[in-house]
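Below is the structure I would like to discuss, written out as structure tokens.
Omission of a single protein chain aside, the complex is shown with its protein chains in their original locations.
Up next, chain A:
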């Protein structure tokens, strides 16, 4: 079980308090009627599924209920960074380098 830090509550809690909601920073197409089928596929279904450093969404369902993002190494499952939803994506390569990956 992972230990997850909620940047809204400023606490570290067991993973069972949280719900993981998949890859972060996937933007919904801003003009649906002009969006091609390929772009819809990319938005709806295609995921990076990275083996390595990856940004994902979490929600503190049994706490504040709010969304936040985390950067995690999907090989070791170690978290490298937590940040609030709405903040821009950190430099994943720099974080990977820092973690010695």
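The rule we apply is simple: a residue touches a chain if its C-beta (ideal position, glycine included) is under 8 Å from a C-beta of that chain, and two chains touch if they have at least 3 such contacts; residues count from 1.
Here is the rule we use: contacts and distances are computed from a predicted model.
**Student:** Of the candidate names "YeeE/YedE family protein", "Sarcosine oxidase subunit beta", "ABC transporter ATP-binding protein" or "Sulfate transport system permease protein CysW", which one corresponds to the UniProt protein name of the undepicted chain?
**Tutor:** For the chain not displayed, UniProt's protein name is "Sarcosine oxidase subunit beta".
**Student:** In the full complex, which of A:47, A:62 or A:84 touches the chain missing from this view?
**Tutor:** A:47
**Student:** What does the interface between chain A and the hidden chain look like in terms of residue numbers?
**Tutor:** Looking at chain A, the ones touching the missing chain are residues 1-2, 15-16, 19-20, 22, 37-38, 40-42, 44-51, 54, 56, 72, 74-77.
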